[in-house]
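Excluded from the complex is one protein chain; the other protein chains are retained at their positions.
Letters A, B, C and D name the chains as they come in the text, with residue numbers starting at 1 for each one.
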Amino acid sequence: MSTSVSWLSIVLFLPLAGAVALQLIPGKARVLIQGWTVAITLATSVIVGLLVLGFNNAAAGGGPLNMRYAENHEWIPAIGASYHVGMDGLAAWMLALNAGVFLLGAIVVSRRETERLRLFCGLLLVTETATAGVILAVDMLMFYVFWEAMLIPLYFLLSNFGEKNRGKATLKFVIYTVAGSLLMLVAIIYLKVHSPTNTFDLEAMLQNPGPAEGAVPFFGGHLLTPQQFAFIAFAAAFAIKLPLVPFHTWLPDLYESCPPAALMFFAGVVSKLGAFGFIRYAITLFPHEAHDYQGVMLTLAVISILYGALMALSETDIKRIVAYSSISHLGFVALGIFSLNSAGINGAIIQMVNHGIIIAGLFLVLGIIEQRTGTRDRHELAGLEKRMPYLYFFFLVITLAGLGMPGMNSFVGEFTIMLGAFQTYWLLAVLAGGGVILACWYMLRLHQGLMHEPLQPRAEQVRDIGVRDGWVLLPLVALMIGLGVYPHPVSDMTRTTAEHYVTLLSPIPVPVQIIQGDVK
Amino acid sequence: MTALLAAVPALQPPSSSDLVGLLPELILGGAFVALLMLDLVVPATKRTWLAGFSAVAILATMGSVLWAWNDAEHPRTVYYGSFAYDRFSLFIDGILLGSALLVVLISPQYLNRRGIHYGEYYSLILAATTGMMLLSGASSLMVIFLAVELLSIALYILSGFSRMEEGSQESALKYLLLGGFASAFLLYGMALIYGETGHTQLEQIAHAVANNSLQSNPIDPLLITGAVLMLIGFAFKVSAAPFHWWTPDVYQGAPTSVTTFMSVTTKVASFAALIRVFSYTLPGLYPQWSHLVFSVAILSMVVGNLAALSQNSVKRMLAYSGIAQAGYMLIGLAVNPATDGGAGTVAVLYYLAAYALTNLGAFAVITIMAGRGEDLDRYSSIRGLAFRRPWIAAAMGLLLLSLAGFPPTAGFFGKFLVFSSAIANGQTPLALWGIGTSAISVFYYLRVGVLMYTKPEAGDERYEWSRTTVSGGAVIAATTIGTLVFGVFVTVLYTIAVSAQHGLIPG
Amino acid sequence: MNEQYTLTTDVFPYLLALSAFLFAVGAAGVLVRRNPLVVFMSIELMLNAVNVAFISFGRFLNSEEGQIFAFMVIVVAAAEVVVGLALITQVFRIGRELDVDDLNELKL
Amino acid sequence: MNNEHLIGLLCSLVLLFPLLGSAWNGLVGPVAGRRWVNLVGTASIGAAFLVAFTLLANVMTAPEGEKSLTVSLWQWLNLGPIVNAGQDVAINVDFTIDPLSVLMLMVITGVGFLIHIYSVGYMEHDEDVARFFAYMNFFIFSMVLLVLSADLAILIVGWALVALSSYLLIGFWYQRPSAVVASRKAFITQVIGDVALVLAAFMIVTRLGTLSMPLILANAGEFGHGSAYVTGICVLLAIGAFAKSAQFPLHTWLPDAMEGPTPVSALIHAATMVTAGVYLIARFGPLFGQSPTAQAIVACVGMGTAVMAGIIALSQVDIKRVIAYSTMSQIGLMISAVGLGAYSVGMFHFMTHAIFKALLFMAAGNVIHSLHDEQDIRLMGGLHPRMRWTALWFICGSFALAGAPPFAGWWSKEAMLGFAANAPGALIALFFVGLIVNVLTGIYAFRLYFTVFRGEPQTAKVYAAHEAPKVMLIPVGILGCGAVIAGLIESPVPSFIGNHLWQGISTFLEPVVGHGNEPSEAVAWMALAAGTICSVAGIGAAYSWWEKNRGRASRIAGRLPRLMPVLSFHKFYFDELYDAILVRPVTAFSRAMRRVVEPRGMDGWVRGTAAMFDDLGVGIAERQSGLIRDYATYMLAFAVIGILFVLGLWAK
Partner (left out) sequence: MSLVNVLIIVVSVLAAMGALGVVFSSQPIYSALSLVFCIGMVAVIYLILNAQFLFVVQLIVYAGAVMVLFVFIIALLSPSSEDRPAFGVRFIIACLAVVAITGTVFVTARNGVTYSGDTLRGAVVGRADSATDPAYARNAFDFSVDNIDGTPGHEGPGNVQTTGGQLFTTFLLPFEITSLLLLVAAIGAVYLTRRTPAGGH
């Protein structure tokens, strides 16, 4: 694919432009609105797909991150901020996930959001731009802008279309997230101000690391070095977004009141961005600190795995069960990342994508169930298999993928992550194994609770899924199986990326030239 | 000192170039007088024409400001150093005039609904704006004081513009008594500074302080006391804690369109004077006054944001938010003007523009939603707004997000620049206080947003919100879009702010 | 003998002290009195205090600006009084007590 | 086409037939109708059996030293360099064809095929037959994958898929709450085993840098003989094996698994899946050989489980559960054997056991079928005249199980006793325990037979019982014949027929598992004699207690200390124990966390912070009294403080 075309900018702003153009369509033309939304997301997906396929052949940028398709323009030259986008192996996968999940979101949307479809579709497209911006940005200010801007469409989505308690949940989510990211903002400014190049450019900063000496003045004290402070600030922002226990309480509430159609991309993409940030920024910019605080982060990751699993075990609301399972699964991702070796990071990248697929499928299924039975309480649902055999099949596959069944996609990720963790410290893998066992327990409890045992009166009349839902679920399920059976091509690309990041965070700074040589 | 005095052409009448330097103020002041006359001939039912006239006058003034922007490339003082003809004041004038224009556009409908549509309203708005523009360029203590009083008196009257309403009258009297009280502090500070330096022209004061040619040598406690007292006076005007007490009560009691106007313009104009006096006239006293600015900034952020949490009226909440915003702006003032290369000033300028746009938009929403004869600013009365006025609610939501400092809105870059200037100049603790309180602020801003999106219960009162007029809609659209534009294309406004900071008198 | 009629700088601190005292007493009046008219008078007292300072400084600096400033202050004070008294009468007319403590409708 | 390609193709085929059968049954089956489902479901396994037979022939004809062949299909995952830089750890989908895997393959597809045929009859009245055959075929696929895979990671995949199909089949009647619980229990137990295997894989790969099993086994010595590390690996592998083979302490799922349809019990919970643990340990024999400690643990656990299960089997009243405990007991014996290094004998017993235990289950299935799902043996009795064929095959199976000469079980069991008698040191005790197990086996096997088939009918149902249809009888008959004669393949008999083709199963497996610590002839004969005596004694006891003098059994039980029958009847209270120390604490802990820690702790600090700010805010807002004089007071006070503050700082 020719690099003379600004493909990444097109990917980035196509949905936004689509959202603007969407407002020209009359609100009554429901088919047109949805068709347009699907077309835009589909076009984005196609471009992203081609970019990912052409990734290895694209001209490498040559910076520390070796960005492909990079574009660099002035944005606010006076303060050292630029419009700098680029794609590395990590971004490629995240972007692919992003495009795919939003495409599915656009497809499933209309049936559920019967009112104000245009608004919903518009916000969906804006969210896609925001998340894509987070993934593609190489300039830290730009990254931050997209990172926070993402909250705006989400906030409107939640407040317009959310379910009960949405107000509280939205507030909690936004404040929690903002508290973390504001800290990150201070760190970003701090880094920029003290970096030799005096810009926000990530690659420039990686080439010329900031100040290692000195101390950050706090409320009267000097507790931390600038790098430590910045690392903690970044880690806080990402840990909240991910989320790691004990910063997680926004997530169950939010998922509970989130509209089902939005949940797909919410859970599918948004929470993965925390993990993305950890890899792209937190450990890359601060290799020393990443090693210093490795123990803390790994502990939090393991606690998240076990805690999320335990919570999911006794929860009765099916959405909350999945929410807690999500915490547990993302704990695995964090575990992989902070193993700080290539296996762990590779597994984390794979698992990010996998979990995005799985959680999207899970929420899709649960959304269908909730919509058709009108309840989310596990106690009021049982025996649905009898009425919904096809849904049962899809749900089964998704459940199995969710509990890390070998032969499914998440096994690949979890296996690699646990291997990475095992290399770091064997006990971590053992504890994570405990998490796997608990995952099996709560996922089966969820799945069997809904599908098995005598049919409940509430479910007497439900219909099975139609062809349309089937066509949405099928690619997800196919991916879950396909990536489990033949993960090798995907994992090779992610592994290259992971190994590259590992070279970046080796405790002794590696001269940039050598890194370039390695990749080529 | 003698040489400087000799430079003042004593007992010479001012020249025409002095008049040119004062052109925008003259146009607006003239319009004020003309409006008074016009009010006599315009019939009572056609008072909207007065709004039109005011708008035209403001636009004309804006034109002259634009012209002057080019003209003022080489800044100078006019009227024997009383008034600065520089881009800084013109930048502020631009913000003030824009705000006034938007307020004038939303006023007729509001005043009609409240039954207080009189011609004096527009006259007073123009007079207050004139006073603020004078304040923005004032480069002598005397002009500062008079300009402050001009705008204050106009605003006292405007606050009490709803004559038969107790709340309005109460707010006006409160504002007046406390304003007079604070003016006395400001004035006493001026007296002390005058006594110590022997001058009232800022340029000469700056020179005296810089060259240590004071009555006492070295720096004297009376001079410091004077600076502190002036700071207190200004802190009152920008409603910074702990001198903010009038703000919530007055904002709530005053007619909403007036609140809209004064919440933005007073702060903008007073900050202009604050910067001119403290960062550029008294930078030598920075080690002394910085402590106070620090404390006031932190207190404002804490008090404003925390108190806003427990409010149940949008106007009051925005009042406290205004207090908090003043705190953020003060961060930009708290960086050492001698070493920051103007970053603090630029940041405050950007912040002011962003704040004016955003806050005006938010208040405009409350203004145009007003009910018949009452302001619908209680939280309970905006519940479910989104279901009947989706666009207004969306705009309000976005404006509140901007106030909270979310990118890509102008509010974010205001905060960003302020924090940047603080961090770059070794004031990281201030930035940390700033972000800590920002996080708190998200709660109350978004709570209003969430309320608008809460479905009204079956038994809830159904409020009679006004219908959105064309001009009202235009104002909200303009502020909303402007908020976004200045949040993305930052360079435009930033460059203007930088050039406004260059050549600031006394530089 | 002429020294009997000579103003010396010794007196300057006393003049400033008078100014400060008047200012402080005026401020105290705002604090302790409830009648808005008296509160207003207290504020006038504070402005007078400022004028004393201005004129003393002007005299000792041998500069005119102090007097002119004081003149401006008087004008402003007069303007404020006009508006203030108008407001007070209006407040009284719409049925409030002449008591600043009665003006507490606007609060949380 | 060279041999490797042929083998690869055959491997693919043996996997694909069941997989395609499963897919067809699952997706098209419900539409296509019962006839097609039955046909495809059984034919796919039949085809797989033929392919397996071809593979067997291939292995048998392969020249000495080339009996083992590994083919690679595709690369599954590349983990990058783990141990040495530049040397990537690749996980390939590799398959090994060697005597061991082929033997497993033959049993799986052979017995599986028969059971599929049987199922046609057994599931005749069930609505969901398509789903049933889809699961069954999928099970065969998973099991074949397990035994063929030559990479530990792929083996784990097969290992888990087997557990999955077991879960699906146990919970086949998903509307029964007990079946749902049982299936979940089985699956979770299996996952514990999976995790153990994964951890073992990590231990191996971080040392050796490979997961390919031929390489692992070739380099087993790298870990150091008897080192703690290799013991750790072996123990983890053993835990995996225990979970799969229902050995103490992971055995409680197996009896509950009888909630599934009887063919499932026959295929999965008797013949094939539960013996995968034996296969695993046999497969990793060279690794276990490095760790005598692990071997001893395995042997003791196996034998312990055998005794325990035997005792429990004495008092159970559910026909399938009795057989299930007997299965557990027999597998305990196998595990014990492979723990002692007697791999070929263990595998031999696996084979015979697969035959006679499948037979027993299917015969029991016939009984249950004809009694309309009655499973309580106390309500049976006197079935012999009504189900003559079934009774005949059942008694054949019982003799094989009890180890009466010359039935299949006799050959394999007494050979294992020979190894036990030759065990080193204190492990010789296993021999004597093994004798006790023999006695127990005889007792419980024939207790079942006598109670079910002899005596007087206990309920009206029995009078209405009738013989099973042919489709269910023929597979039973084939297996019944097998139960009589299968032991002969290890006897001297085959060598008379064709010495060059078959020299007994131990010789056949020798290239893979070696000989182990073979007993001397004298010891072997001694053990054989002792074992036979014990087995026959057990049968005799059963005859005297349940046939000759009915009611004597309970009198004897009454004379025993009260504790013993109680423990036996309540399965040593393991379910209750696990419930009390594992399940309940975890759920209670989880519930407590959700009710206390989550709202008060995790959310508590968030809410607490919010509440603190809120209180502060109210406090500040309350200062806003609305009184001008208050405001002026504050302003004046702060002004004075401000001035003094700044002046104070200045004075310093």
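Just so it is clear, a residue touches a chain if its C-beta (ideal position, glycine included) is under 8 Å from a C-beta of that chain, and two chains touch if they have at least 3 such contacts.
No experiment lies behind these values; they were computed from the predicted model shown.
Of the chains on view, those touched by the hidden chain across the whole complex are B, C, D. Touch with the chain that is not drawn comes from one residue among B:Ala31, B:Met132, B:Ala147 or B:Leu285, which is B:Ala147. For the chain left out of this panel, the touching residue among B:Ser107, B:Ser123, B:Ser279 or B:Ser295 is B:Ser123.
For the chain missing from the display, the contacting residue among B:Leu222, B:Val335, B:Ala353 or B:Ile366 is B:Leu222, taking the whole complex into account.
Among B:Ala31, B:Ala51 or B:Leu134, only B:Leu134 touches the chain that is left out of the view.
Interface residues of chain B with the unshown chain, by the touch rule above, are 2, 5-6, 8, 10-14, 22, 29, 32-33, 36, 43-44, 47, 78-80, 82-83, 112, 115-118, 120, 123-124, 127, 130-131, 134, 140, 142-143, 146-147, 149-150, 153-154, 156-157, 160-161, 163, 195-196, 215-217, 220-222, 225. In the full complex, chain D touches the omitted chain through residues 629, 633, 636-637, 640, 643-644, 647. Considering the complete assembly, chain C touches the hidden chain via residues 1-29, 31-35, 37-38, 40-42, 44-45, 48, 51-52, 55-56, 58-60, 62-68, 70-72, 74-83, 85-90, 92, 97-99.
Assume only the chains that are shown with their structure count from here on.
Of the two chain pairs examined here, B-D and A-D, the one linked by more C-beta pairs in contact is A-D. Work out the mean CA point of chain B and of chain C, and you get 27 Å between them.
With centres defined as mean CA coordinates, chain C is found 65 Å away from chain A. Among all residues of chain D, those that touch two or more other chains are 621, 624, 626, 628, 632. The set of chain C residues that touch two or more partner chains comprises 27, 30, 39, 100, 103, 105-108. Of all residues in chain B, only 141-142, 145-146, 149, 153, 156-157, 160, 163-164, 166-167, 169-174, 176-177, 180-181, 183-184, 187-188, 190-192, 194-195, 198-200, 215, 248-250, 252-253, 310-311, 316 touch chain C in the complex they form. Against chain B, the residues of chain C that register as touching in their complex are 19, 23, 26-27, 30, 36, 39-40, 43, 46-47, 49-50, 53-54, 56-57, 60-61, 63, 65-66, 68-69, 72-73, 76, 79-80, 83-84, 87-88, 90-91, 94-96, 100, 103, 105-108.
Partner chain C is touched in their complex by these residues of chain D: 621-622, 624-629, 632-633, 636.
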